[in-house]
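Handing you this structure, nothing more for now.
Apart from one protein chain that is not included, each protein chain of the complex appears where it belongs.
Order as written gives the chain letters A and B; numbering starts at 1 within each chain.
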Amino acid sequence: MTAPAKPADAVRDASPGRAGAIADGVVRSVGPIVLAFLFCGLLLLLLGRDPLAFYGNIVTAGVLRPSGLQDSITRMAPVLLIAAGLVIVFRANLWNLGTDGQFLFAAAMVAGLGPIVLAVVPGPIGWLFLMAVAMAVGAMWTVIPALLKARYGINEIITTMMMTFIGVGVANLLVKGPFKGTTMVPQTAVVPKALMLTDIPGTSIHIGVFVALAVVVIVHLALTRTSFGTRLDVLGANPRAAVHLGIDVQRLTVTAFALSGALIGLAAAVDILGIFGYMRADWNPAYGLKVVPIVFLARLNALAIVPFAIFFSIVSIGGEYAARQASLPSDFILYVVGLILIFMVITQYLSDKRARGERILPRRAAKAAADV
Amino acid sequence: MDGSGPGITSDVGSPALPFAPTGSATAGGSIPAVELIGITKVFPGVIANDHINLAVMPGEVLCLLGENGAGKSTLMSILSGLYRPDEGHIRVAGKDVVIDSPRRGRDLGVGMVYQHLSLIPTLTVLENLMLGTNPGLVLKEKLARVHLEELAKTLGVAVDADAQTGSLSLGQQQHIEIIKALWKGSKVLILDEPTSMLTPQGIAELQSVLVQLKASGLAIIFITHKLHEAVAIGDRIAILRQGKVVGEIGPDVVHSLSPSQLQQRIVATMFGDEAASVADVAELRSDLGRKQATHTFSEAPLLELMDVSAPGVRGQYGISNLSLAVRGGEILGIAGVDGNGQRALAEVIAGQRKASAGEIRLAGSVINHLAVSARQRLGLRYVTDDRLGEGVVRPFAVSMNLVLKRIGDAPFWRRGAIDRTAINATARELIMQFDIRTPTEGTRIGKLSGGNIQKALLARELSFEPKVVVFNKPTHGLDVRTIAMVRERIREMAARGVATIVISTDLDELIDLSDRVAVLFEGQIAGVVENGPGAETRIGELIVGAQAA
Partner (left out) sequence: MSELLTPTFLTAFVASGILAGIPLLFAALGETIAEQSGVLNVGLEGMVLSGAFAGFLGTLATGDIWVGLLLGGLVGLIVSGFMVVFCVRLGLDQIVVGISIVLTAEGATSLLHGAMFGKSYPRLDAIPELKIPFLGDIPILGGSLFTQPAPVYAALVLVAIVGWIFRRTSAGLSLRAAGERPDSLDAAGVSVVTVRTIAELTCGALAGIGGAYMAIVGAGTFVPFLTNGMGFIAIVIAMLGRGRAWGPVLGALLFGMSMSLSTALQLFGIAIPVDVVQMLPFVSVMVVLVLFTRQSRLPAALGLPYLRGAR
């Protein structure tokens, strides 16, 4: 049950030349974003909202207000970690679309165990323990899809997706059941603010952001400088060559998935321990598919994730405010992200065509242009 | 280079006047069934066809002879409507036509049989024939059945209309391909390298089918790179080189010469302008005799397979209870028609496929449990035939591809971290040693030619102390010069004491290289023949007559 999934192919560089490649890369990464916001603006106009005011509100609430800026920076922590987790599998041409299940299951575990564990072992040791639990849970939730993919070649897009829905259910059951706090509302007990991840003095930015940044750097080094990274790249570029070259594809697939799930679990731990301190039933930030374009725009380069993560965090924090002001659901970000993806593949297509020295315009259009 | 330049022997006028009126005595009148006039097709970076002029008469077989990459297939794709020519035009039965799609080509009476079978294995024979030809929406099965019987009679073969196509032998599938090409009453039949996948028996059947069809007034274009086929089948022979027709031999000349004279004539036309090429050909020939020189082999075999079985994939044969042994310094050839378990054999030895039974021994110790990389480290190497599919990682640099079988090993990786300087240094050395033509070691390997990719694969597999090397179709699809170079390397390695297995479908190559030749048939060794006088005949018998054995 294989289907040719090619996340890596979708964004691999077409031309290796240095300066040109960088300029080209910027166009290919920024272009889609600009186009997506243009189209989103059109929809807003259609709905009778003022796009300029809407985008203005995003900037105001996401950057200009000190509290907004701090929120945006804090939001980066889970986004960076999830993106780092996705880079690992995408490099190997494997799709992990089960982020939300992995994230929420891990979050429920941390929120449920957190108050108990931190009451006994407060501070770094408690945090590290909870992070380890979250990473183990996240990794575990990828095992079934990974094994099915590695052993029988079952399409991991479908299985990770299925596991996400199951994971969301499991998380809710945990929060409503064994981890339910003493309140009437279905939610876990709360970790006292004092026991949560420490904030940078004078701000509301917790140290989890630095953890996330450090992880991104480590992932980058692992992907570019180690044999593990090379193996992932080989698997991503040509799975049959990977077998021929003697790479243990099954083990590599399971490892990549487990690492990916672990980082996504870590994102959950950082989010719960850094910001919320508890988890409500049916809470689902649904980072999963929204982070996918970030990884693509960064062209599967872990360091390049950072600027896009900053941008995404601003839009998502500012967007919540802007949407409220316009009395619209905050789901508009899904729309933007979907458009970014579409425009990304189109820009990619056009620039590949140009790199091959072909006409950018479709044949008929080019002909029409030539006739005129 | 001008097609009519000096040094080129061309039997019938210049390429500008392709059709000699003297040939009009052939059956079917004087209007060519198909004429190609000044056909040019350019792909990015390659001129695949350069002002090609050709014509074929009804009831005549035109053989289009040329090496891989000479532009034969492109030309036929243009004729069948798959590609559009950049320049030139086509005349069918004397009228100018534009063939802009395969359907249009077929409607004009041009039927095409591709090199790789184009039937859909999951459909039945009848469904394959109705595909794209059924009039209207609802399938007219009865009509198709009757038509199939008629055409089968014309070909002189029996066909099971309801068999699943994938379950038929390659020879049978090719008959279906021909029937499909003739389905709409074609006047011209194009066969692209039709013998490459057939048994000698299948080839004989095909020849008789072609004689039948010729007699019915069909014009046939037969594309091949094998000289003797052109000589045996062609009424008119055109030689293609680097996208140009470099010579054409008309029917009067073809029929007046003896086969060996004709063969010489063609060789002269093919290589007349390049002394070096002739030297290469000559060298290949002289090797025929040289192989019998005395070699010293190691006492004990370096590689042994004992009753090894492995499953086949995608309808190909696996291997069952197969035993063989190769000593150090020995070259064991594996002959047989493609698809009889060659790939399974190679992959089982390399470790890419698990043996379901039996023992594999390398220098005496069992290696069944070892993975590919462990076997590689012990000196067991596999030069794959699927160079682009699994041999190289195309978007990677040449240098990286050269060390990919040693990922994580020193000196290229130290304590897990990559050392690009070490990789590049080794790469530069190998590029020199194996004469890999690449702009730099950092060039993507996908940009190199097939021959240079094969050299890179050889460089990767033959460096770092090989003990046993399996070559799978090592020269398939390469140009004459690279073929000579590859064979020389194989001999060199053997002379240095490496135990060598050469799997090939090219019997001449095996006779040229091997000390012994084992014949693979339906996943088993049908027999082993010591190379020497008469070996060729004996091997040929085994390939064909294995059923009897």
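Methods note: a residue touches a chain if its C-beta (ideal position, glycine included) is under 8 Å from a C-beta of that chain, and two chains touch if they have at least 3 such contacts.
Given the structure is predicted, the values throughout are model-derived calculations rather than measurements.
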Notebook entry, point to check: Of A:163, A:235 or A:279, which residue touches the hidden chain?
Noted result: A:163
Next item on the list: Out of A:26, A:47 or A:214, point to the residue that touches the absent chain in the complete complex.
Entry: A:47
Checklist line | Sole residue of B:51, B:72 or B:106 that reaches the chain not shown, by the stated touch rule | finding: B:106
Checklist line | Contact residue for the chain not shown (choose from A:176, A:280 or A:299) | finding: A:176
Next item on the list: Write the list of chain B residues that the hidden chain touches.
Entry: 43, 80, 82-83, 101-106, 112, 114, 118-123, 127, 130-134, 136-139, 180
Notebook entry, point to check: Which chain A residues touch the hidden chain?
Noted result: 1-7, 9-10, 43, 47-49, 95, 97, 144, 148, 152, 154-155, 157-159, 161-163, 165-166, 168-170, 172-173, 176, 289-290, 292, 296, 327-329, 331-342, 344-346, 348-349
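The criterion applied here is as follows: only the chains that are shown with their structure count from here on.
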Notebook entry, point to check: Can you name the residues of chain B that touch chain A in the complex?
Noted result: 44, 350-352, 371-376, 382, 384, 386, 389-396, 400, 404-405, 407-408, 413, 416-418, 442, 444
Item checked: In the complex, chain A residues that touch chain B -> 12, 16, 225-231, 233-234, 237-238, 240-241, 243-248, 356-357
